[in-house]
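Of the protein chains in this complex, one is absent; all others appear in place.
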Amino acid sequence: MNDLNYSYAYARSQPMTFVLIHGSWANAGFWNGTAAALRQMGHTVHAPEYAGHGPNANKDVTHADITKSVVDYILAHQLRDFVLVGHSFGGSVIQKVAEQVPDRIKRLVFWDAFVVNDGEALIDNVPPQAQKFFLELANNSKDFTITLPFSYFRDAFVNTADYHTAQQLYKLTISEPAKPLVEKLDLKKFFSLNIPKSYLYLTEDNVLPQNEAYSWHPHLSGRLGQFRLIKGHGDHFVPAYHQPAKLAQLIVAAGRD
Amino acid sequence: MNDLNYSYAYARSQPMTFVLIHGSWANAGFWNGTAAALRQMGHTVHAPEYAGHGPNANKDVTHADITKSVVDYILAHQLRDFVLVGHSFGGSVIQKVAEQVPDRIKRLVFWDAFVVNDGEALIDNVPPQAQKFFLELANNSKDFTITLPFSYFRDAFVNTADYHTAQQLYKLTISEPAKPLVEKLDLKKFFSLNIPKSYLYLTEDNVLPQNEAYSWHPHLSGRLGQFRLIKGHGDHFVPAYHQPAKLAQLIVAAGRD
Partner (left out) sequence: MNDLNYSYAYARSQPMTFVLIHGSWANAGFWNGTAAALRQMGHTVHAPEYAGHGPNANKDVTHADITKSVVDYILAHQLRDFVLVGHSFGGSVIQKVAEQVPDRIKRLVFWDAFVVNDGEALIDNVPPQAQKFFLELANNSKDFTITLPFSYFRDAFVNTADYHTAQQLYKLTISEPAKPLVEKLDLKKFFSLNIPKSYLYLTEDNVLPQNEAYSWHPHLSGRLGQFRLIKGHGDHFVPAYHQPAKLAQLIVAAGRD
């Protein structure tokens, strides 16, 4: 009966192992603050880089290459009983990783992340006008990558930030390989798996429209069937960089037993 | 022009009388903390037990038996000018109680509660897969009751709790008579009543999917026509047990003139 016992600010749990999978226009460094905050709470954290991302990466990669990077990392580090967290595009990655190493995963956490239907491409899940926008950017690039314009990034990805913060975070973005976003994915096995699932939804994230047709939640989250819902405040990119302690609490609340 | 004047934390009102109707898998003890908090704020509180619930209850009951328990209590205690609050399944109970004693009720407060359409059963308002799940549990029981599995309860009912709290609250749940959930209800009169109505929605309550087809709000709330909306944070069961003072403030904000 103590009000203080109930709060994400505590998010108590036994020590856990987290594997954190970033999204598009980011590298594994996206997780630096969050990983530090989780470790300070007593948890073990892995934030593997994947194909097409990281310093001097070859951008000519497939979705399967990306999945392989993560699976290889998990096997090489002999990871078991971990919570696998995917952000944004990373949702589609943890879907495919879960198909390959289901028995090693304790729980899947989708944080404002794509849950792609069997046979779809990730880009099938964004509105037509955004599809057109992204494909034009990719087709006009030399290497079929997408570089976000600042004005779009500022209002869609870091809407809660001040201008100075928006500029700083924009400098950290990278050009994103477009092929993994447009490939159709076989996800039959994913939707037959019985791994417990959570969806972490930050209510100011407007990268996808917050309507029934496209929203992170309840639209994409609803594809998980039964799942644990955790909500917090924040947009798509700012919390990882400027509220890592809060984000870590939310990830623990989503991932714990 | 004083910021402090506007806040649920004050939720000022004249002393009121509340009648609190719990939901499924719970007893009247569900309200202990909230009732104490409301009384401390100067209000009078009744939390009647109803048929099929409470110690040594006969579980072979109908929805009409449950309604009768509450109406009998109201008449026996000569209650008038009270705010009638229903949580979850209790929403369907206060609909039927309102039909029988409309002139005694000052306002109806639905807290993440069912608002059943005329001719429907409560279970018609949950997704097909959940219907199937509940009916199988009932049919596999000795007495047509539903006992929630822990894994389902933990993610759906107490999603914001830590594991220890989830276990404690699970121990308080009871097997729920299924008949009142599957009976078709005549609610013609309810939808003709002119009693003021409020809907209290806790934004982390994911017992019903938070989409247009099934959500507590705006889907079920929308059936009330004009109503006062009050929102707070919390899931389906934790606030009553671990944030009773906050829940009491929200109930006062929903129930006051």
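Note that the chains are named A and B in the order they appear, and that numbering of residues resets to 1 at the start of each chain.
Just so it is clear, contacts are C-beta pairs under 8 Å (C-beta built on N, C-alpha and C of every residue); 3 or more make two chains touch, one makes a residue touch a chain.
The model shown is predicted, which means the values in this text are computed figures rather than measured ones.
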Of the residues A:D72, A:E136, A:D186 or A:E212, which one touches the chain left out of the display? A:E212
Selected residue (touches chain absent from view) among B:R12, B:K132, B:H164 or B:K184: B:R12
Give me the chain B residues in contact with the hidden chain, please. 1-3, 5-6, 8, 10-13, 196, 198, 212, 217-219, 222, 225-231, 253, 256-257
What chain A residues would touch the chain not displayed? 33, 129, 151-152, 154-156, 159-165, 203-204, 206, 209-212, 215, 238-239, 241-246
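Simple rule for what comes next: only the chains that are shown with their structure count from here on.
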Taking the mean of the CA coordinates per chain, how far is chain A from chain B in Å? 36
